[in-house]
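The structure is given below, and queries will be raised subsequently.
Here the complex is missing one protein chain, while the rest keep their positions.
Up next is subunit A:
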Amino acid sequence: MSDWSKALSRFQAAGAGTDTTSGNRGLQIEEPLIFEQGAEGRTGVDLPAPPAAADRLGGLARKGAIGLPGLSEPQVVRHYTRLSQKNFAIDSGLYPLGSCTMKHNPRLNERMARLPGFGDLHPLQPQATIQGALELMDQLAHWLKTLTGMPAVALSPAAGAHGELCGIMTIRAALEARGDMRQRILVPESAHGTNPATAAACGYAVESIPANARGRVDLEALKAKLDSGVAAIMLTNPNTCGLFESEIVEIAEAVHKAGAFFYCDGANFNAIVGRVRPADLGIDCMHINLHKTFSTPHGGGGPGSGPVVLAESLAPYAPLPWVVHGPDGFRLVEEADAASGTAGTIGRLKGFHGQMGMFVRALAYMMSHGGDGLRQVAEDAVLNANYLMAGLGDVLTASFEGPCMHEALFDDRFLKDTGVTTLDFAKAMIDEGYHPMTMYFPLVVHGALLMEPTETESKDSLDQFIAVIRALAERTRQPGAAEWFHEAPRYTPRRRLDETAAARKPQLRWRPPAVTQQAAE
């Protein structure tokens, strides 16, 4: 076989189902793995020869090859450019992933995070050389404390779930400090899966609280479970049904009366920022996902950043490090010591000081919006979600009566007897140019469809989205609908992928063809 036919045959398996020779379809191009296009000795960097020096590797120099492929710079640029073209992104369209909050990521934030004075700083530099960085952390803390009404904040948690861990640890430390060894944490059924996982990781037994018919925590059921064995309740507010917990003040009172703490999952803070201060609701502790409320990019699933605001009673237990302000400027406290009031700390949660790059982006976003604009953020996020609910409420089935907050929850009753599943419906949305909403979550409603437009969608984009979803919903009632929906998506780089096969016999890395062959034999 000639070299050119070999080069082509590499794509042909991938090209099944297309009528092009190559498997490509216009701008949609089949792209092999980097391991399948490298050549020995090729590289995408030009490095000088190392200076002459005696080897100090102590006889542990690597002997065999690592097995990394060699690619030139143009090959690498083309490879990742082509991969990027197989991704949906908020830059390319409406991404109504409820509870995940995909909003516009301003590029100013990127530029600011890349200033050498922020991006090119080492976490262990002498403190005199990082005064601006500590000032930025102090500023961010000020904004977060003002917006939440809480007196203290721990910046170091690396993500929302890491913030939960931090919060529950401070609660346990506070209880231990008063000699109160409580064993249980109450978590509503509708909670993010991280909530019960966090509580269990911290050694607590998890008890579920049911939702009432209005999609809120059942206050009576909660009260019935509250006693001196309960360490905390973990509640999301606005909750994952997109609703504000209207009895939250009563919940806080009941929790405090039982001597327990009130942890709030702040993933949905964007719905109330600037309008409601969590401290005024009686919350003791809450993490804030900077990527959700303050738009730091969560490219491909991370990085995140999950600062935790703390009430006075929990503040002494905050994790290290702390930024303090003294006569000589800012100082980073990294060791527990009585002089700086850090003796009660739960310790360190992350290698260094937290997600500094995300702090810069979040502060840039806050400053751009200002106190006035952040209030508008919450109002527009809520307005957009309610507009979706009003626009779709007669064709889809809203799970609960509105108004909703920043996200609208529907269930799958509208699909009853159509043979179309929630998943089918979502895949059909993909063909229409939309990323699907969050599906099958929260678990409290059957076949959930949770849609979050966010404040950065225009009315035009929502009108178009509503029209498309209405048309799709109507289509589910037409003859042959089940087959049609089940075939979706048709126009994506890949059709539906076999997730069961992937889990049954996991292939988690590329192996050279010869090795794969041997393993199969």
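Heads up, the rule we're going with is that a residue touches a chain if its C-beta (ideal position, glycine included) is under 8 Å from a C-beta of that chain, and two chains touch if they have at least 3 such contacts; residues count from 1.
Following the convention adopted for this analysis, contacts and distances are computed from a predicted model.
Engineer: According to UniProt, what is the chain that's been left out of this complex called? Choose from "(2Fe-2S)-binding protein", "CoA-transferase", "Peptidoglycan glycosyltransferase RodA" or "Probable glycine dehydrogenase (decarboxylating) subunit 1".
Structural biologist: Missing chain, per its UniProt entry: "Probable glycine dehydrogenase (decarboxylating) subunit 1".
Engineer: Going by the contact rule already stated, which one of A:Ala177, A:Ala224 or A:Ala502 would touch the omitted chain in the full complex?
Structural biologist: Reading the full complex, the residue touching the unseen chain is A:Ala502.
Engineer: Of the residues listed, A:Pro188, A:Gly266 or A:Pro297, which one is in contact with the missing chain?
Structural biologist: A:Pro297
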